[in-house]
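Once you've had a glance at the structure underneath, I'll fire off some questions.
Omission of a single protein chain aside, the complex is shown with its protein chains in their original locations.
Should a chain be cited, it is by its letter among A, B and C, assigned in written order, with residues numbered from 1 in that chain.
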Amino acid sequence: MNRRTFCAVTAVLSLTVASAAGAQQASWGPGADDTAFATMLQASFRNAGRVTVERLKQDETQAFCSDPQLATSKAAAKQAEAIEAANLASVKWPSDGKWLGDWKSGERIAQSGRGLTWTDSPTQASGGNCYNCHQIDAKEISHGTIGPSLHQYRKLKGGTEQVMRETWAKIYNSKSSNACSNMPRAGHMGILKETELQDIMALLLDPESPVNK
Amino acid sequence: MGSPMRIRAASKDGVTEVRILMNHEMETGQRRDGAGNVVPAWFIQEVKASLNGKNVMQAQWGPSIAKNPYLAFKVKGGKAGDKVSVTWVDNKGDSRTDEANVT
Amino acid sequence: MTDKTVGRRWVVKRGAVLAALAAAGMVVPKELFASWNKAAFEGKTADEVVKALGGSSAAASGEVQIIASDIAENGAVVPIQAVSRLANTQQIAILVLANPNVLAAVFDVGPDIVPDFTTRIKMSQTSNVIVLVKADGKFVSATKEIKVTLGGCGG
Partner (left out) sequence: MNARLAAALVAALAAVAVFGGARAQDKDDTAKGIEAYREALKDGNPAELFEMAGEELWNKPAGPKNASLQGCDLGLGPGKVEGAFAQLPRYFADTDKVQDVESRLLTCMSALQGIDTQEYVDARFGTPKKNDLIALATYISGASKDKPVAVTLAHPKARQMYELGKRMFFFQAGPHDFSCATCHGEEGRRIRMQDLPNIMTKEGAAAGWTSWPAYRVSSGQMWSMQWRLNDCFRQQRFPEPIYASDMTVALSMYMAANANGSTVATPGIKR
């Protein structure tokens, strides 16, 4: 890690300390062993491919959620709400006003778990990683269970404007409704482009998609 | 020049079960490398086994046998101390022979 | 792992000279290759393979057994056990219909061999797998579909 990143990481860590506001008096964990932890991080990662140690620099959401004790505490409920509000404010709505793209393309994106690793080429399109965690089209038996099943999504949720808006917000920035959701922020972090988000939306919400058959 | 095989041979109720692990890439000839070039086929074509010097088993393989091949087969007869010998030959003409005692 | 370590526990004999010459393209060790049935291994269908092995057709038989899991978590390694209960079994072959070349292996069954082989094959996709048995000069078979799934993060 270069010096600048190291400083950035340390800065984020001290922010966490401040927000914990003395609640952490144990000799280990965030606030107590920050120096040792930052030293370890600095000495343990290297740049590879297009991925640099800059990625160790956390944003406020990541720093908050990296302390599960804090993140799930009553004392931090207000902070969690603020993080959700900030993430919701970051959501960019579809520029052409269309919620739904092409579900067939959405299925391909949902199947792909590629992109943004140090072994991926710069031209490698990022996948949505969706099937890694969710059941979607029931035909795909190889699906993960970290997230809920999305099979029959429209049939169960309906296709109202409200549902479209909530689903878009969830995919664009999952932390807009759940500060420490396990789901990546596909739009906010630039993992998927706007048209790709519309295609994923169609996979879930187009009546013609196999998900809703 | 292949690397050693792992051979186990165990006799039970008048039948000797021979289990072999071989060290081989088993390239299909269908795969492309990072630069997009076809990786040439390279695979074991023939496997022979003998018990105390007598040929008992012969197999022909294509490239769709899995990498680092595993083969188990059963020979009538055989007792503790008998000698099992296994030889493979690949499509480049390389070969390898290893032996093990029946237990 | 290193290529050139020689196991202490293993008595090693190598056709080293022959292999070196063969690798240099100077000699084709014909005696070693004599039995490899090129036509059978280039067969694109079960029929082509049966013909190349000297038969004409292969009816299904309950005396032939193919033991394998219904699903393979990875097509690169699929365990298969091929068993024949027919008297005078002469040959057992394993075929994967969806592979570019369908024949994976042929085992000759001599008088000392119990016709029961276990090995691991590659499958490019979900496919019917056939165990083909030649007994008393006639070919019979058993078929089983094995599903190949995608594992891991897909990246």
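Going forward, a residue touches a chain if its C-beta (ideal position, glycine included) is under 8 Å from a C-beta of that chain, and two chains touch if they have at least 3 such contacts.
Bear in mind that the values here come from a model prediction, so they are computed numbers and not experimental data.
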Could you tell me which of the visible chains the hidden chain touches?
-> A, B, C
May I ask which residue of C:52, C:71 or C:97 touches the chain that does not appear here?
-> C:71
Footprint of the hidden chain on chain A, which residues?
-> 28-30, 33, 36-37, 40-41, 43-48, 51-53, 55-58, 61-62, 65-68, 113, 116-119, 129, 131-133, 141-146, 175, 182, 184-185, 189-191
Residues belonging to chain B that touch the chain removed from view | 3-4, 6, 19, 21, 23, 25, 66-68, 70, 72
The missing chain sits against chain C at residues 1-2, 5-8, 67-74, 76-79, 81, 118, 147, 149-155
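Criterion: only the chains that are shown with their structure count from here on.
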Note, CA centroid farthest from chain B's centroid sits on chain A
Where chain A and chain B are represented by their mean Cα positions, the distance between them in whole Å | 48
Residue ranges of chain B touching chain C (in the complex, touch as defined) = 1, 3-5, 15, 23, 26, 28, 30, 45-46, 51, 54-67, 69-77, 89, 92-100
Chain C residues within the chain B interface of the complex = 1-7, 10-16, 18-19, 21-23, 27-29, 32-33, 35-37, 40-41, 76-79, 96, 99-101, 103-108, 110, 112-114, 116-123
